[in-house]
Each structure stands twice: as C-alpha cells, then as structure tokens.
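Heads up, one of the protein chains got dropped from this complex, but the rest are sitting where they should.
Residue numbering begins at 1 within each chain, and the chains themselves are lettered A, B and C in the order written.
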Amino acid sequence: MTTRNFLKDLISKVAAPVDPNRGARRRAGEVAALCHALMSERGEVSGAALARDVLAAYSALPANAHTPFLHLLAAEFSPDAAAIDRAAAAFAGGRSPQLLIKLQQAVESPRQELFRRLNVAPGATAVLVDLRRRVLRELRNSPQLASVDADLAHLLASWFNRGFLKLERIDWRTPAIVLEKLITYEAVHEIAGWKDLRRRLAADRRCFGFFHPALPDEPLIFIEVALTDRISDAVPPLLDQDAPVADPTRADSAIFYSITNCQEGLRGVSFGNMLIKQVVEQLSREFPRLKNYATLSPIPGFRAWLDLAARDNEAVATLLPALKNRDWQQDAAMTATMRDKLMQLCAHYLLRAKKDSAPLDAVSRFHLGNGARLERLNWLADTSPAGMQRSAGMMVNYVYRLDEVEANHEAFVREGSIATSHAIKKLARDCDLTGRHTVARNTDAN
Amino acid sequence: MTTRNFLKDLISKVAAPVDPNRGARRRAGEVAALCHALMSERGEVSGAALARDVLAAYSALPANAHTPFLHLLAAEFSPDAAAIDRAAAAFAGGRSPQLLIKLQQAVESPRQELFRRLNVAPGATAVLVDLRRRVLRELRNSPQLASVDADLAHLLASWFNRGFLKLERIDWRTPAIVLEKLITYEAVHEIAGWKDLRRRLAADRRCFGFFHPALPDEPLIFIEVALTDRISDAVPPLLDQDAPVADPTRADSAIFYSITNCQEGLRGVSFGNMLIKQVVEQLSREFPRLKNYATLSPIPGFRAWLDLAARDNEAVATLLPALKNRDWQQDAAMTATMRDKLMQLCAHYLLRAKKDSAPLDAVSRFHLGNGARLERLNWLADTSPAGMQRSAGMMVNYVYRLDEVEANHEAFVREGSIATSHAIKKLARDCDLTGRHTVARNTDAN
Amino acid sequence: MTTRNFLKDLISKVAAPVDPNRGARRRAGEVAALCHALMSERGEVSGAALARDVLAAYSALPANAHTPFLHLLAAEFSPDAAAIDRAAAAFAGGRSPQLLIKLQQAVESPRQELFRRLNVAPGATAVLVDLRRRVLRELRNSPQLASVDADLAHLLASWFNRGFLKLERIDWRTPAIVLEKLITYEAVHEIAGWKDLRRRLAADRRCFGFFHPALPDEPLIFIEVALTDRISDAVPPLLDQDAPVADPTRADSAIFYSITNCQEGLRGVSFGNMLIKQVVEQLSREFPRLKNYATLSPIPGFRAWLDLAARDNEAVATLLPALKNRDWQQDAAMTATMRDKLMQLCAHYLLRAKKDSAPLDAVSRFHLGNGARLERLNWLADTSPAGMQRSAGMMVNYVYRLDEVEANHEAFVREGSIATSHAIKKLARDCDLTGRHTVARNTDAN
Partner (left out) sequence: MTTRNFLKDLISKVAAPVDPNRGARRRAGEVAALCHALMSERGEVSGAALARDVLAAYSALPANAHTPFLHLLAAEFSPDAAAIDRAAAAFAGGRSPQLLIKLQQAVESPRQELFRRLNVAPGATAVLVDLRRRVLRELRNSPQLASVDADLAHLLASWFNRGFLKLERIDWRTPAIVLEKLITYEAVHEIAGWKDLRRRLAADRRCFGFFHPALPDEPLIFIEVALTDRISDAVPPLLDQDAPVADPTRADSAIFYSITNCQEGLRGVSFGNMLIKQVVEQLSREFPRLKNYATLSPIPGFRAWLDLAARDNEAVATLLPALKNRDWQQDAAMTATMRDKLMQLCAHYLLRAKKDSAPLDAVSRFHLGNGARLERLNWLADTSPAGMQRSAGMMVNYVYRLDEVEANHEAFVREGSIATSHAIKKLARDCDLTGRHTVARNTDAN
C-alpha cells in the first residue's frame, strides 16, 4: 500500500467519532498529514493527485474541524526559528547576495510552498481565498494565526496582481452564475432580486467588474454606474426598478452609485482605485458626450461623529433629539430648520474631522486618496433607514477628473489637502464648530 | 510640471550621447529613476501610468544599457541590511508571529514589489520573463546579480504556478502567431518550415502546450506526439514531411518525440513532468485503443562519457577511432562489429553512470525522475549529424505507465533505483566496464 | 434630394393624423414605399442602408398599421399573373431547362427577394420571424395573406435548416438574456421564476436548445431532461424546487419532461424530432450508465375524447359526473374505483382513437412519428388543474431506443402500427369500448 492510499484509507475509516472535538482534531490532523505528504519528495511527481486529495479532505472537514486545522497550519508549517537565527548571523557576518538569498529562504514559511503546491489542483485558488476568509475571522480570537494570514495575504496579493485581472462588462448577457453573485455580494444598495438586477443592467446603466482567470465565475469587485442627465443628487431615482430606460448617448454624467468588494479573503488587495479609473476611460470612449464622472456616496461616519461632537458643543447637542425622531425628514418645517445646520456640520466633518491626519470618514478617505474632488453635498439624498441613521440622509458627490487626480492625490498624501468645491468650503466655513472630534475609524470604504 | 512629466521630458531630451557607455549608463539611470517613482507614494494612484512609462523607457533602452540597468536593479532595490539585522535581532529576542512577519518584510527585496507594480502595465509579464533571461545570461559575469535572479525566479515560479496554466492542443487551427513560435523554439528536432510544421500537426499527430493567461501567444512548453503502430524505434519516419497520414484511431502507441521548454526566462520553473502526465490522460480519453505511451529520446551525454571512459579502459579506447570516422554508420560491416559493444556500453551508461547518485544523462534523469521506465535502446535510430555526435546514433524509449510512475519515482528518489526492462539490464550486465566515469552534468533535459 | 432622403423626410413629417385608420394606412404605405425602393436599382448599391431604413420604419409602425402593411405586402409584392401565364405557355410549348427556369422565376413572389434584401440589415432575421407570427395570427381573418405566409414559411424553412442550427447546452452559465426566454416560453410546465429555473438547470438536470447564428439570444426549441433513478411516473417530484440534487452519474434514466417550441413565427419548421435524437446521443456519451430515454408526457386530448365517447356509451357516461367533481383524485375510495376503468379507456384512446389513420392525440402523434415506443401509463402522475382537466391526471412515458426508432417510424408511417408495451396493450384489450370517437385534432404536440 502506498503512503497515499494509506492516508486515503485512513480518512475513509473515520466514522462517527464519540467526542466531537476529538473527532474534529483528528480530521484536521489527517488533512495536515496529507499536507505534509504534499511537501515531501512525493509531492514533485504526484503533486497534482496529492493536491486534489488535500482539497477533497479539506472540503469534507466538519465545521468544528476548521479552527483546529488553522492552528495546525500555524504550528506545523512555520519556518524553523533556529535556522533563521543561523542564516541571519551568517548574513550579518558576510553580506553576500548568496547569504541574503539563504536568509530569505529561511524566513519564508513552508506554508507558502504548501499553498503554491495546493494551487495545482482544480479549484484550489478559490479554496485558498476562502481559507484566508476563515483565517481573518479567526484572527481576533487567535492572534497566533497572524503568520498564516500574512502568508496568505502575501501570496494572494501576488497572484491577484492587477496585471492578471480582466476588466469585464457585466450586463444581461453575462452568465447567470455571475449575476447571482451580484445579488449576493452587493454591499451598498441591496439588490432586491432578478428584476431589480435587470434594471441595474439596462441600457442607461453600466456595470463592470474585475475577474481573475482562475475564478471565472467570481467578480472580485464590481461597480454600478448610472448614465444620467446632470450629476445625481439622490439615490431613489437610481434604484427605481420601474424607471423608464433613458438614452445613454444623451447622458452627460456617469454616476458611480455602488462599488462592492466581493471577496473577503482578498481584504487588503486593493482594486477599487484602478477599477474606477479604468471605467472612466472606458466610458469616455463609448460615450464621448459624458463630461462628469461622479460618485453618489454615503457618509457612513457622520452621525457617529455628530454624537461625539455633541458632547462638547451645546448647539450640536440641541440638534440630536430631533434627529432621533423617526421620520423627522418627512416633516417639512423640521427639515427647513435642520438643513443649513446639518449641511454645515457635515461639510465640517468631511473637511476637518481627521484621524492620524487622514479624513475620519472611510468613504471620503478612499475617494480623496484616489485623487477625487469633494464636489457637492446633497440634502435628503438617501432617506432609507440606513441612510438616515448613518448620514442623516445626506450623500456626497466625489468627482473624478482624470487630468487632476494625480495632482489631487499627491497634495492629499503629502499635505493632507482636500480638493473641494467652493460650495462645500463655504458650508464648512459657516460652521461654528471647532475641533476634530475623532472617533474610531470605519474600516471599509465605499 | 509634475514629476512624471519632468522625467518623461528628461528622457526625450537625451539625444546622441558622445561617450556611448556614459550615454548607456545615463539611459539606464533614467529607467531606474522611473522605477523609484513607481515605488514612491505616487505609485499607488498613478501606478498604471507610471508602470507603462517604465516599460516604454526600458523597451527603448539601447543594447549597451541593459547590463548597467541590471546592476542598478541589484544596487538600488535590495533590502536594507541594517534593517534586516535589527529585525533578526528582534525576532531572536521575541519569537512572536508579528516579529517574524516584520523580519520577512525586512528581507524581501523592494525589487519584488517593483516587479509586482510593473506587472500592472499591459505586456509587463512578458517583459519580466525576458528580464530574467537577460539576468541569467549576465549572471556568469556578474555574480552580484544573483539576488535579482533569485527575486525574479521566486516571483515567476509563483505567478506561473501550474494551477494558472492551461493545457491547450496546438493544431492547424491554432493562430499563426503561436505556430511560428513552435518553428522558432523547437529544440530537439528542428522544424524546417511551415510544411514540416503542418505535417507535425496532421491527424496522426498531437501537439500540446501549456499557456499562461498573461502570455496568450506564447507556449511555455510544448510536446509533440506521434500516434503510431507499435513503439517507434527510429526518428526519420516521424520527421518525414511526405509520410502518408495514418488513421489515429488505429494506433496503439503514443510516441513523445520532442518536448521543448520555450521560455529561457522561466528556467527552473518546471512544467515538463505535469505536461507529460496530463497529455497521457488526455490521449487515453481520446484514443481508448492506445496502450503504449513512450518517448523516443536522445542520449545526449553518451559520447562525451564514452571519451572519458576510454581513458581508463583499453577496450573502449579501441572503439573510438572508428566512431570518429564520418559516416561510419553507413558501413554495414562496421556497424555489425560495433552494434553489440556500443549498445552494451550505452546500457551501462544509462544504468550506472551517475553524478551525485543521480543518472549522469540529463534526459534520463528527467524521465526517470518523472517515474518513467527505461524500456528499449534503439540502434541507429537517429543518424543525423547531431544524433551521431551525441549518442552514436542510438535513441532510447522511456515508457510512461500511469499506474507505476509514482512507485518508480519514489524508488528512484529514495534508493536511486531505475525501472528497467530485462533487455536493457541484460545489455548492461554484458558490458565488461566497471566504474562510473562521471563527467560534468548537462543542464537541460529532453 | 435623393429619393432616400425624400422618403425619410416624408416619414418624419407625419404627425398626429386625424383619422387613426387613415393615418395607419399612410404609415403602412410609407413602409411599403421604402420596400419598393429597396427592390429598385438603388437597392443593389445602397441595399444595407435602405434595408435599415425599412426596418426602422416598420419597427416604428403603430399597432393599427400592421394589418394594413401585411395587406400591402400581399397586394404589391406578388408575382405578375399574366407573366406567369405566358411563361407557363412557353414551358408547355418548349420544355427546355431554360423555359423551366423562366417559369420558376415568374412564379416566385417578389416578396421573397424583398425579404432576402431586408435580411441584410442587422436584426432583420428576428423581424422576419416576427412578421410571420403576425401573418399567422391575421390569416384566419384575411385568407388573402396565404401567399405572404407561404413565402415566409418557405424562406424561413430554408434559412433555419437544421444544418445551420447549433445544439447548445443551457445551464446556469448561460447568459441571463437566454435564460429569461425559458421562463417566458416554457409551455408544458410553467417556470415559476429564477429559483425554479435554477433547480431545473442543476447538476441532475440537462437542458438543451437549438440556436441559429442570426438569433444568438433566442432558443428556437428547448428540452428539459431529468436524470433519475428509474423512469419517472409522476411530475411533481421533477418540479419540486427544493428537491435535493442527485448525483447524475448514478442515474439510469433520462426523462424528457418538457419540450417547447419557442418561435411561433417558425411554425411548421420542425426541429423536435432531431433535437430529441441528438440529445439522446449526447447524454449517452456523457453518462454511459443511462439505459432508459423516456418522456413523461401529457395526454392532452383524452378528456375531450372521453366526453365524446360518453355520448355513445353508457358505461363511460356514468364515469363523467365523478370526474367533474373538483379534487376527486384526493378521495381514495373514488380513485380506487376509477383507476382501472380510466386507465383502460386511456390505453384504448392512445392505441385506437384516430383521425385520418393517425393517432388522435397530438403528443402521441409526435412521439410515435419520431419512432418512440408507447411504454407506460401513469396513474395520477399530474394532479395539477391542467393535468386533471386534460388527462384525468394521467401521464404517459414514450421511450426512445435509438436502435428501433427507424423501424418503429416506418411501421408507423406505412401501416399505422404503434410500438407498445404489453401492459398498455393489455389495458386496451380490457377496455370494452369499441369505435374511435374522433374529435378535432389538437394542433400542437408536446
């Protein structure tokens, strides 16, 4: 019996363990044993078959065996610390390229080679992306998984290099297996079903995504665009499933109203910046009449910051009770009273609320970091419960002008300066608040 | 003027330098400067444009500027040795995953990040493969490029992971841009032109290659197969452009008569093993009647080894003068005399001549390492000048049986034992030579 | 002003006609005028542009202008009767190939050339298929459109020749634009939405359709297949959206449970026969374990025939009141009583009820004409309202055995004999009914 058959046999014998955790640990151990086999000399000639075996065994793991397996990955496939010390000492003594190479080899986790060998099996790339997702979720409880995360993050960032991605238009001719992913993943404005999706892919809309050849049915990120007459100042018309389809060749504005990162396992591998710019280029070729490229974005941190600001500022504090009224936005008198003050406060928030010299608002940070301009604040642009709760119903347009993004970005990175319209500057000036009132950063940008 | 425009401007001003080497160094320096810009904070937002600029400037380098540029890559994009020492000391002190991660980051060359950022530009992957080719060629003269080579080798091995490659059939429906590469690259039996190529792609032949999505017009490796009646014992019938096309459904043997690695820049990234096994699987599905999968391979190291063996052995020495006669193989009396002795010596060479416990012959090493069986020695199977000069006209069949390759491989790796037919064993036994007579290894396998 | 511009101008001037019918006739006349222009000498050089103009004008016709336009097609693009008489007389006098060719040209409607010239415009083929649909609908009221119908039918049968169709698998990777057509067109067992559709395309199902290159988003006909363990005897399990997905490689039966002709405009261009046989071949290659290929078909004419039979036969007549009870099938005592009698009557109906020597039942006629065998009658196999109303809840399996379809078909066509199982024969023998009780044929087969 070859080792491989022996291990397969072993796995098949596992039936109905008495102590579920002991069973889970045993199952995790069996997958780890297959991983060791894959790393052995047999891996070279039977690599493809062994990789398939690992994947099959891993995929058959019961739910409670996943965490034990992650810990085995951390414990059994890390580099040899003593060997690192030796290689580091040799390098400190010699400084030759060869000694550097040896040190680099010593510090690289065997896990990386394991993942590379696993990737030979069909479907493995998707499994590795999913493995990273599990690691990220477990990381809070198990900081010792940091190395596993770092290895996966490093490998996936290399494999999902922008040069290997394809920008693809997503429309009603796209396979259903991809389209249903949009419904599942959409993070900004939920897609209510196939009818809603169909409207979002109609002739006056565009949707683009990045795809990797190893995951042909999985968008990595996608962006939804409405082609409109003037820059949109409210989201409901964009989400109206029964809105008549306009003639896109007459539009002057492209509104990026939703951008969604799909793969949790690729967190930190950033595509959004490249996607927006490439979509701007593509749209400008298809529709020469377009002159505005703008987002219609939420301001996710505004309300939380406002609560904080209210602690030091009485004027702000007096606003809050009204905001806590359900449906205050339907009261015309109320909105008339609130409008100026809230817009001023929001402009102040967007321009001056910082954390570590970067804007406090995550979405703002993302678009300004991409070189966009903060163009317009829109009153009652999103009166959905989420919109009211996060942004007091306001939304903001960030405008992308290809000829100024680089200068904006440099000024933003170097000096923290924000490209802003006069209108927003004026609103911020009219705000009598001082101080930054920083809260914890949101982690995700739209 | 932005930095980017400034640099572009600078490049365009360079015209007709007086001292060619000074000019070359300056040009190399300009490309390196663009590389630094790509690594700077601007790289994030303008990465795609900067990467394109680097590529354009690099592609426009004059021939004598390439070596200076490689040296700049080695000098200016290596990791900071002092920072490595500090990180190594911290890790020696602490042993936490975080400290390991920091050390891993410290030892990774900035070059790797540079190459990853470059890869964003269209066509960059091909340029990086070609850069590795240049580094390999320069390495003999400039050992300090070893780190550059190691970085590229590591990155390319990761990117060209088998999981990202596609096995594709190559036939007369393949685009001409790919087919002309076969003519250019074929390394074993030169392709004389389009007519020769067309015959090699006819109905009784198969050709397969591995392709990477980023290099769609470039085979990485390809294998040529003839579907024959019985295992071929000579190469001329396989290369006859005017041979009638046989019915492939009646063939019982698939003869792998040529396998070519195409990309010098991917040296060390091995595909051959996987290719052969996958082709065997594919052919067995298409042609259920096939029962033999065999190579018809050269024995590239035999004659050189024979010269060496002649130094210690008089009987061998007496054979050599005859072999130096041009066209001795056309003299029937001569071949009758030589046949037994040379075949015995060749069997001895294949079974017993070793270097570091591995077979001395590179082709043999490759196929035995893949788990193949050494099946048959063929007298006067390749009487071309190259065939006579390298192998005294002999060729060998290595046979692949999927159900024994793993066991063969393990026995070969662990004990150095070679799966061999009785006929070859007998020939080797009949050889009165002793000793191994090792010469320097050939580096490439067929 | 060229004629073309003149006509375009004319069209654009048409605004708000007073008498809607007069306006409709005028609009129809304008399209006909463009058609005449397309047939003139200008058609040769400006054919593509003129064809586009005709299509645009036709597509912009108001609803009430379509019938007038069809009448203009009949009146103004028919062959010249006097010229036909002359050519017929010449042929009667001479009998040469040349005179025959002239007669053939004389009788061919100029409409055919008009349709061929129109087809040059993008999207025209779909418009012509739709035009045929309109003609068919109008034909009952306007028998003078028979010639227009004959011309379109002749042309479309030639263009949609089976040799130009592609059999394509339809699954969850198919573009949504095609999938939504399945939901729209499915004629046998309505598809309740995307979830229902997704289940019908799962791993234990197959769906195939014929497509024409000029209508890439339009299935012409599609068939739904369930891969099951034994021949299905009831439809609800096949339509259960929440049924677990079985392993198709273990199935022994392929059940054709729905076949739908999609294009009303292609009525009479038959694909169904070819589709079934090609799907059988394809499935047998993919799943070597399959041994039964059977339909699960409705018996659409049974109940209507039963009502008729009841007029002459008292025993039958006494059954009817019970059948008219809503939900009688849920009364166990009742079904026990009815089962034998109804099954005998249905077997009699399937084997002996004829019209013009062909089976009265349309679905039966279709499958028996294809060479299928009448295999099994299934009691309460479809208790949906439609199933109860048409077939008293029964369904039938027709079995396709590739090695007997030709003989079955010949026996069926020549002698009207029906390949039948013993079980059904016995049921029919046990039926005490005599006579054929023919009602008007249903026109469509499942």
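Everything that follows uses one rule, which is that contacts are C-beta pairs under 8 Å (C-beta built on N, C-alpha and C of every residue); 3 or more make two chains touch, one makes a residue touch a chain.
Here the structure is a predicted model, which means the values were calculated and not measured.
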If the full complex is used, which shown chains touch the chain that is missing here?
-> B, C
Considering the whole complex, which of C:A124, C:C262 or C:L345 touches the chain not shown?
-> C:A124
From the listed residues C:A60, C:A81 or C:A203, report the one that touches the chain absent from this view.
-> C:A81
Sole residue of B:P175, B:P237 or B:P385 that reaches the chain not shown, by the stated touch rule = B:P175
Quick one: say which of C:P248, C:G265 or C:G371 touches the chain that got left out.
-> C:G371
For subunit C, which residues lie in contact with the unshown chain of the complex?
-> 2, 4, 41-42, 44-49, 74, 78-79, 81, 84-85, 88, 91-92, 95, 97-98, 100-101, 103-104, 107-109, 116, 119-122, 124-125, 143-147, 150, 155, 157-159, 161-164, 213-214, 273-274, 277, 369-371, 405-407, 409-410, 413-414
Logged for subunit B, residues touching the omitted partner chain are 172-177, 179, 193-194, 198, 217
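Throughout what follows, only the chains that are shown with their structure count from here on.
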Report the topology of the inter-chain touch graph, choosing from line, ring, star, complete and other.
-> line
Using the average of all C-alpha atoms in each chain as its centre, how far is it in Å between subunit B and subunit C?
-> 59
With chain centres taken as the means of their Cα atoms, state the distance from subunit A to subunit C in Å.
-> 49
Could you tell me which residues belong to subunit A and also touch two or more other chains?
-> none
